[in-house]
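Following this message is one structure expressed as structure tokens.
Missing here is one protein chain; the remaining ones are kept as they sit in the complex.
After this line comes chain A, so read on.
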Amino acid sequence: MDVVNQLQRQFIDYSASLHREGFLDDQFTQLQKLQDDNSPDFVVEVASLFFEDCEKLINNMARALEQQQGVDFKQVDASVHQLKGSSSSIGAMRVKDVCIAFRSFCEAQNREGCLRCLQQVTHEYSLLKNKLQTLFRLQQQILAAGGSIPVVE
């Protein structure tokens, strides 16, 4: 029981720090509440889907911005729009925030601004991916030790 308590404490502290640093918001907490015994891996699965989406969208944006003959900003904006939607649905606050700035640069047809945002969004996405992988690893350890995942408010 002691090991479980320790792991649970670690999980709670780590979750709290992710919220505090703005990586995750309340939406993510809502998702964790939807997880139960019938779908124990649901959050992990949804996170994987999200990261797949992210990679695809980031690649689309990069390709569109690379065009020497004139960037199709509408195309870039469509991808950013989609990323904004999925990041807000999963609670990825920092990714979403970059998308907001990104869209303004698309609207202004500012290629340099867009490129800077692309770098930022790529950075935020990889940070989040690492953080969530750590969180999920902690989750696994708790379950393996026979404990249950605490719900962090």
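Here is the rule we use: a contact is a pair of C-beta atoms (placed from the backbone, for glycine too) under 8 Å apart; a residue touches a chain by one contact, two chains touch by 3 or more; residues count from 1.
The rule is simple: contacts and distances are computed from a predicted model.
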The complex's invisible chain, by UniProt name, from "aspartate transaminase", "Dynein intermediate chain 3, ciliary-like", "Response regulatory domain-containing protein" or "Aminotransferase class I/classII large domain-containing protein": "Response regulatory domain-containing protein"
Contact with the hidden chain (one of A:Y14, A:F42 or A:F136): A:F42
Contact with the hidden chain (one of A:V3, A:A16 or A:L34): A:L34
Options A:F11, A:F50, A:F73 or A:F105, residue touching the unrepresented chain: A:F50
Option from A:Q6, A:S89 or A:N110 whose C-beta touches the chain left out: A:S89
Residues from chain A at the interface with the omitted partner, ascending: 27, 30-31, 33-34, 36-38, 42, 46, 49-50, 52-53, 78, 81-82, 84-86, 88-91, 151
